[in-house]
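Only one protein chain is missing; all other protein chains are in place.
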Amino acid sequence: MSTPVVAVRGASITFGAVRALSGVDLDIAAGEAVGLVGHNGAGKSTIVNVINGGLTPHSGSIAYGGAEAGLSGVSAARSGGVRCVFQELSLCPNLSIVENARLMHAGLKGWGWRRKALKLVSAKLQEIFPGNRIECEATVGTLSIAERQMVEIALNFLTVDMPPRLVILDEPTSSLDSALADQLLLHVRRFVAGGGSVLLISHILGEILSTSTRVVVMKDGGVVAARPVADFTPKSLVEAMGSVIREKTQKGTRNGLAAAPIIIDLPPAPAASHRFRARKGEIIGLAGLGGHGQTDMLLSLFRARSSNWLPHKPQDIAFVAGDRALNGTFPLWSILRNLSIGNLGALSRRCAVEAAQEESVGAEWKARTAIRTPDMNLPILSLSGGNQQKVLFARALSTPAKIVLMDDPMRGVDIGTKQDVYSIIRAEAEAGRTFIWYSTEMDEICLCDRVYVFRDGSIVAELTDDDINEHHVLAASFSGDAA
Amino acid sequence: DTSGKKIALSNNYAGNSWRQAMLTSWDKVTKEAIAANKVAAADAFTTAENQATEQAAQIQNMILQGYDAIVVNAASPTALNGAVKAACDAGIVVVSFDGIVTEPCAWRIAVDFKEMGRSQIEYLSKRLPQGGNLLELRGLAGVFVDDEISAGIHAGVKQFPQFKIVGSVHGDWAQDVAQRAVAGVLPSLPEVAAVVTQGGDGYGAAQAFEAAKRKTPIIVMGNREDELQWWKKQKDANGYETMSVSIAPGVSTLAFWVAQQILDGKDVKKDLTVPFLRIDQANLDESLKTTQKGGVANVEYSQADAEKVIAEAK
Amino acid sequence: MRMRLSPDFIRLIIPAASLVILLAAVFWLQPRAMSYMGLNLLFNLAVPIALATIAQMLIIAVNDLDLSIGTFVSFAACVTAVFMPTQPLLGIVILAAAIAAYALIGLVIHIRDLPSIVVTLGMSFVWGGLAVLILPSPGGQAPVWLRGLMTASFPGIPFAIVASIVIGLVAHLLVMKSTLGVAIRGVGGNARSVSRAGWSVLRIKVAAYALSGLFSVLAGMALVGLTTSADANIALRYTLLSIAGVILGGGDFVGGRVSPLGAVVGALTLTLAGSFLSFLRISPDWQIGAQGAVLIVVLGLRLIFSRREA
Partner (left out) sequence: MRKLLNSTFTRPWIWSWLAALVTFALTVVVTGGAASFSLAQATLTFATFSLIVGLGQMLVITLGPGNVDLSVPATITLSGTLALKFMDADPSLILPGLFVAIGIGIGVGIANYALIKLLRIPPIIATLSMSFLVQSLAIWSNRGLRIKPPEELSAFTTGLVFGIPNIAVVGLLLSAIVWWLLDRSIYGRWISAIGQSPFAARMAGIPVDGTRFVTYLLCAVLAALCGYLLASFSGGAALNMGAEYLLMSIAVVVIGGSAVAGGNSNVPGIWGASLFMFLVVSMLNTYGFGAGIRLMLTGLIIIAVIIAASRRVSTR
């Protein structure tokens, strides 16, 4: 076998008290698609940062196959042909797609680089995501999250003066709907067949098993298994990750829902035929392709029911953000403060926050959602992406809100935790809370009592009970009528 | 005959009582002049902030507005020269006063600021023949008036070497800034025999001395009513003696009449001087009577005064 | 499908519309302004402001804010007026050193991760002090060539307009078209991704500060060319004017969203607003307030065009 594209030897990294990586070895050869899985906080993004040159391991070494000698850090990785799509979006929102391409590819220079970049990027976008309607002169900030993710992926697969040798995809599908995700995975397979390598990180095991040639499982900062994909079944993969697979949460028929009082009732949008209704204790799914108005609907529901001027008590509605960095976390604060901000009213007496009460509520939710941290007073940014998401979850559930809006909240949450959260949601719904849940994952849509399918900003179908399945949802999102 | 002529006042600062008095005097005197059909218009303009660049733009606008004469109290003696030159080139008479401009085509009604500084020391030399320590209270750094008065004070100290300046602070011509600056240095100063000022900051200095429980020195005042009041109170209580000197805000009206005379075709020398307004122990009570409460001691000028000043300069 | 105007277009249309409206108002109040000389008198003092606004915009583009531009322009003006006519070489050396100092400030701010507001606030004292040291009382003189340049007359178009267009275009090429410009705005938009792409954010920031220093120096020189001399406080107001110009021109304080053409138009608008008021002949008591009112109205105009955000 030729020299690996990248070879990590005994890499260790600690952040204060957290040991994020402990002596990890990882080789990636040309023509290999390595699937990397592990629970939230296992160290996946950290190893990505090490390979990408952004983090220098405190001990251990890293070598790139084709890199020029004498370079280090990011430039060594880049000259070795390593490209990386990060877990959190990392384009410059104020620049156009073409300008982002210029920043990412030093080779795009000289007169006419704009035209050259335009041609390259739109070709690549069409290649990976055929049929997309992204304009390459558009400013990135005007794109939806899914579109940004698509652009970032395309930019990383771009060949300017050197083809990429290893493309790292850190949860690339988390904000793509399933159709786009399939297109991406197809491209990954093509790319790998052509001799490139990919490091794919995902919490959706189907993607890992269908796309990778080899699977590496991480747990608590170390590699616990690394075998060809054929050696794994979904069950054994989950077991390797350390989670015990549970019974798939069953919907079960819930009696009496039809009689529960209606608490939201919105007239249909001008072009649509369906009213939006929500009953007490119901779990309502918002489905459809990404970016077709589900998030807008959640935002307007929230805005209509919460005041921007007066503190409202008791709080009636809560929101769980999907786009953490944009509308979720408060980066300067500790985990605890990020959690308690949603429900300060209940934690305080005479407008003053009671520290002891805050602590105890924090501890309770740390346990309930299994937030992996030694100390709730650490900064929120010290948490891995998935664990930050759990904090947002806990923030909403710890309020007495009767309606909880969820904007694709399970993005990047590992399977074990997902199962926990699903059962919490069920229990809370039984107790009378209403959940309105936008999700890009079909499994989650199937957990709902009722589903509205969105297309072009309005509701085009309503599904109930046994009608809720992948087939119907897809049919409605493409053709606009429920089968 | 100037009854059809329009005169504009270009002012760069309205943020203190002196400038307010200046504007009020202008308003009063020019209104009468318009009523008497001496000129057609006499508009006053003030910039939003005390900046030469803004005033230059203001003067350029006046050129466009077709004024026949522009009377300016300039933010800087030199920074307006470009705009003033443009005005002269457009055939406009430019008369500067208080803050004068150096552009040769303009007229200047100057106050001898140097002498204003020097005379303070001269006065002190009579009061304190044996000399003593002085605290100098300056204005805004980098401004022409500040430099001139300070130069005069230093010249005075050279002339009367029994005085020694032991401290010098900038009060930015603002009461509270002066008070703060004096309070800050006072602890480090030896016995101070007198405070020389640039006008209007005396009351602040007096308060700082009082707050620090130091013996009140001879503080040269600047014709503000509150200063004069304080002085009078001290005088009545313990015979406190000092003097007060400043330029009269009404000098704007003199400039107005001079501009009118030039428009009338009179031959006027480019450089005129006005005396500063000085108040002494003897005329304190009288001055207080004529000074508006909270205002500044003032003199307004008539056409005849202007003719006299012009004739004297010949 | 709702209409999608490009954000860059919206950014420019608002200041441009304000400028046109104000200009129409000025012409209506004072038809004499509608002439070659009139336009020159209306706009020539906007030239240094436009340069200072570009300087501020470069700093804002990297998410910083420069509170020292006013004193720095004053300092540059003092150096120009004092040294340029007699010892041009020394003058150039001092100005070059000042630009280097600006670059150094950028360096320190980035390396120590300092808030730019505080550092530049401190620097504003330093520049002010240096200006007072060089020119304790107003004076100095514009070099002949500079005076000649600033009062040059072109056939047909007033100099002030030509200069503004040139400044706008040069800045546009530099900031919107060049690679360095892309990198500078990229740092404002997402510094982390720029550094992940293998760029040195440090170098980009230093370049932005140095360029800003250069434009400020040009502003100081242009100012001296117009006023024929300098004083230590001559341009203090440029700090706020330049910030207002950038915002008026459609820039944002954070996120690297700036528009050089808009900034120049913003500077012209601000200058014109002052003239508009003198033509209105408001009572002196309210002239200051009216400046505020005009600012409010002009900025309020943005609302009409940018209803989409929310």
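Each chain gets a letter, A, B and C, in the order it is written, and its residues are counted from 1.
As a convention for this text, a residue touches a chain if its C-beta (ideal position, glycine included) is under 8 Å from a C-beta of that chain, and two chains touch if they have at least 3 such contacts.
Since we're looking at a predicted model, the values are computed, not measured.
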### Task
Could you tell me which shown chains are touched by the chain that is not displayed?
A, B, C
### Query
Which of A:G342, A:G362, A:G386 or A:G412 touches the chain that is not shown?
A:G342
### Summary
Cross-chain touch to the chain not pictured, restricted to B:T30, B:Q120, B:Q175 or B:T197, is B:Q175
### Message
For the chain left out of this view, which of B:Q20, B:T216 or B:Q281 touches it?
### Response
B:Q20
### Task
Quick one: say which of A:A123, A:M162, A:A304 or A:V353 touches the chain that got left out.
A:V353
### Options C:P48, C:G91, C:G106 or C:G128, residue touching the unrepresented chain
C:G128
### Query
Of the residues in chain A, which ones touch the absent chain?
302, 306-312, 315, 317-319, 321, 326-333, 337, 341-342, 344-345, 348, 351-353, 379, 395, 399
### Query
Which parts of chain B are in contact with the chain that was left out?
14-17, 19-21, 24, 48, 138, 141-142, 167-170, 172-177, 179-181, 183-188, 203-204, 207, 211-213, 224-226, 292-295
#### Entry: Sites on chain C contacted by the missing partner chain, in the whole complex
63, 67, 108, 112-119, 121-133, 136, 240, 243-244, 247-248, 253-254, 285-293, 295-296, 299-300, 302-303, 306
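The rule is simple: only the chains that are shown with their structure count from here on.
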## Note on the structure
When centres are defined as mean Cα positions, the distance from chain B to chain C in whole Å is 34
### Query
Cα centroid separation between chain A and chain B, in whole Å?
71
## Note on the structure
For chain C, residue numbers touching 2 or more other chains are none
### Sites on chain B touched by chain C in the complex
11, 14, 23, 43-49, 51-54, 56-58, 60-66, 76-83, 85-86, 102, 140-144, 146-148
### Query
Quick one: in the complex, what on chain C touches chain B?
30, 32-33, 38, 41-42, 44-45, 48-49, 128, 131-132, 135-140, 223, 226-238, 271, 274-275, 278-279, 281, 284, 287-288, 291-292
### Query
Which of the residues in chain A come into contact with chain C in the complex?
52, 54, 74-75, 78, 84, 86, 90-95, 99-100, 102-104, 106, 109, 113, 138-139, 141-142
